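Next up is a structure, given as structure tokens.
After this line comes chain A, so read on.
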Amino acid sequence: MSKTNQSPGAPAATLQQTGRSVRLSGLSKHYGDFAAVDGIDMDIRAGELLTLLGASGSGKTTTLSMIAGFTTPTEGTVLIDGEEITRVPPHKRNLGMVFQHYSLFPHMNVRTNVEFPLKQRGVPKAERRRRAMEALEVVELAHRAQARVTELSGGQQQRIALARALVFSPSVLLMDEPFGALDRALREKMQMEVRRIHRELGVTVVFVTHDQQEALTLSDRIAVFERGRIEQVGTPEDLYERPASLHVATFLGESNLLPGTVDGGVFVTRSGSRLSAGSAENGPATLVVRPEHVRVQPATGTGAGIAATVGEVVYLGADKRLVAVTADGEITARIAAAEGYRPGDDVRLGWEPGAAAVFPG
Partner candidate 1 sequence: MRSTTKILALSATAALALSGCGGGGGESGDGSQLTFASYGSEYQDAQNDSLLTPWAEEAGVTVTNDSPTSYPRIAQMVDAGQVTWDVVDTEPFYPVANCGTYVEELDFSNIDTSQFPEGTWSDCSIPFAQYATIMVYDAEQFAQAPQDFEAFFDVEAYPGTRLVPNWAGGGALEVALLADGVAPEELYPLDLDRAFAKLDTIRDHLQFWDTSSESQQALEDGTVDLALVWSGRAYEAELNGSTFEPVWQDALLAWASLSIIKDSPNLEAAQSLIEYAAQAEPQARFAERQPYSPANLEAQPELDEVQEKYNVAAPEVQDQAIVTDVQYWADHNDEANEAWTAWSTS
Partner candidate 2 sequence: MNQRTPVRLPLALWAGVTALLLVAPTLVVIPLSFTERRSFSFPIEGWSLQWYERFFTDPRWYGALGTSIAVAIGAALVATVAGTLAAIALDRARLRYGWLIRALLLLPVVVPQIVAAVAIFGTYLGWGISGTPLGLLLAHIVLAIPFVVIPVSTALQSFDPTLERAAAVLGAGGWGRFWQVQLPLISPGVITGFVFAFVTSLDEVVIAYFLQTPTLRSLPVQMYSSVTVETDPTIAVASSLMLVFSTIVILLPRFFAARRRRLLKAKETP
């Protein structure tokens, strides 16, 4: 963003800052025999936007809750910029937080809601007002400063909540499924807004969601949660292209799964097709390949690959989605819009050896 081309919602200088890092070390939360979070280690870098992604019950919300201080860990520590805060009460952690259901104070108007955290910090009245208005400008709602919060739409309320969470320049911003209650169009708009604000203010953001698309759209890095543990942490590209587990591979984006067996570096499908297995160990395994990596060729060619028949072709504008029926089940491929396959055509499917991943099990 160039300095001469500032958007109307340009960041107020006072809100700009250097985000802080968060370190979770051996963090666990047990409820009786049940481990909601089971020994997590993670570094959240200063200024990054990290998403905790997982299904409900995977431990992502409990982890956020331990960062915020609502939940006391059974074991392990939480550090912000190297300083341990595991037992520090929430109001002394200086974190901003946005909740799923906005949680605006219904007895205050928009401006007093945004002033609330400043008031807690003893900021004088005049400055409080000025900074609140700046924060409201960031979320483009300064004109509703006097409105009652109940008069606002869901999207507006969530932007107020965002302004309220940012107005005191917190070191870290926590967002707990903040857009879950919004409709799709509004959600996408808010995602862009969060990206913009994150970029402009430089705050560290920890974002919880169960929506993989949202995670891919927003994040610098994503931590995928499963059964109280982190399966993989990485950039969206890392996770998408180089999933560390079958679960990650299937959770993020679309994948083709082929069950089979690895035998001496060769992956043998159930129907007997032999494919490269890379360095996978011997035993039952699943081969995963993304649709855009599947290459479709006319069956006339000889070469390696799996024989298939075109089942369905869907035109998507930029490309086409082709579903091919093989002896090992359906395989989906993305092909150029110009390709002229029709249902019933015999084809041969293949991919670069590095494009497929093989996981045991």
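Here, a contact is a pair of C-beta atoms (placed from the backbone, for glycine too) under 8 Å apart; a residue touches a chain by one contact, two chains touch by 3 or more; residues count from 1.
Selection criteria: all candidates are chains of the complex that A comes from, given by their letters.
Here the structure is a predicted model, which means the values were calculated and not measured.
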Chain A in this complex - touching candidate among 1 or 2: 2
Footprint of candidate 2 on chain A - complex, ascending: 68-70, 89-97, 99, 101, 103, 105-107, 116-117, 119-121, 164-165, 168, 174
